[in-house]
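Missing here: one protein chain of the complex. Every other protein chain is in place.
Chain naming follows the written order as A and B, and within any one chain the residues start at number 1.
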Amino acid sequence: MVGLNQLMEDEVFTAFASYTTIILLKMMLMSTTTAFYRMTRKVFANPEDCASYGKGEDIKKYLRTDDNVERVRRAHLNDLENIVPFLGIGLLYSLSGPDPSTAILHFRLFVGARIYHTMAYLAPLPQPNRALGFFIGYGVTFSMAYSLLKNRLYL
Amino acid sequence: MVGLNQLMEDEVFTAFASYTTIILLKMMLMSTTTAFYRMTRKVFANPEDCASYGKGEDIKKYLRTDDNVERVRRAHLNDLENIVPFLGIGLLYSLSGPDPSTAILHFRLFVGARIYHTMAYLAPLPQPNRALGFFIGYGVTFSMAYSLLKNRLYL
Partner (left out) sequence: MVGLNQLMEDEVFTAFASYTTIILLKMMLMSTTTAFYRMTRKVFANPEDCASYGKGEDIKKYLRTDDNVERVRRAHLNDLENIVPFLGIGLLYSLSGPDPSTAILHFRLFVGARIYHTMAYLAPLPQPNRALGFFIGYGVTFSMAYSLLKNRLYL
């Protein structure tokens, strides 16, 4: 298994693995945040989720939407929409032999920007805080894609 | 291409490839399930999708939401939110040289838990069936992330 060991001894790939794991864990926290808001505010999407609060017609009042729950859900979906491209493009970029310090700068900026985006979304901070977090992450992914396509486009 | 062949002869990586393919196929089935409910219940999101049922004002009654369609869509989104972290963290974990039997146990638990989650969501089964499916899958991903960061954190 020489090939495999080499992969995990590569500086860029190991850094990519660490930053990706961190940002995916952050994204997973959005699920528990949604669940937390749903429980404390008693706002549910499924009748079976609030069955312990009552029966029949009593339950209907818990099946509603709530501004705070919807806010967390939008932040979660925005994470998905931006972390999936980072995952794919970042993996391929890491394997394309980039300069280590440039690559690690990209990963750090992305992870920092997405954490800032979530904080700005949930606080909520006034704009353009959230927009800034979004566009830095977006720009980092775009920059890695540009570097990939410039060096190794094969169609 | 020695490196490539080695990858696909690695026991953990081949198991990861099989389980990932299965769970992604399961997720893809959610699209056709949604389409099936939309067709049989005549519930559409786009005017062009129900154009064969009528014209102009006649169409509006088909552009609505339906509890069963929304339920499948929530199950699908929950899949996306949980399978994306498994995909990223699981891939990196598979490449980090884990003990094969531990790794394969992780993959089996995740795939089983997510299939159970979908069944509990669509039936629907009373809680905490769906919560159980969710948290086992969540815990498996978390455990792989912990193992990755403990052994190879590089920031």
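By our rule, a contact is a pair of C-beta atoms (placed from the backbone, for glycine too) under 8 Å apart; a residue touches a chain by one contact, two chains touch by 3 or more.
Fair warning: this is a prediction, and the values are worked out from it, not measured in the lab.
Q: Where the complex has a chain not shown, which of B:Glu11, B:Asp67 or B:Asp99 is the residue touching it?
A: Result: among the candidates, B:Glu11 touches the missing chain.
Q: Extract the touching residues of subunit A with respect to the undisplayed chain.
A: 2-4, 6-7, 10, 13, 70-71, 74, 77, 80-82, 84-85, 87-89, 91-92, 95-97, 121, 124-127, 130, 134, 138, 141-142, 145, 148-149, 152-155
Q: What residue numbers in subunit B mark contact with the hidden partner chain?
A: Looking at subunit B, the ones touching the missing chain are residues 1-8, 11, 14-15, 17-22, 24-25, 27-28, 30-31, 45-46, 48-49, 51-52, 76-77, 80, 83-84, 87, 91, 108.
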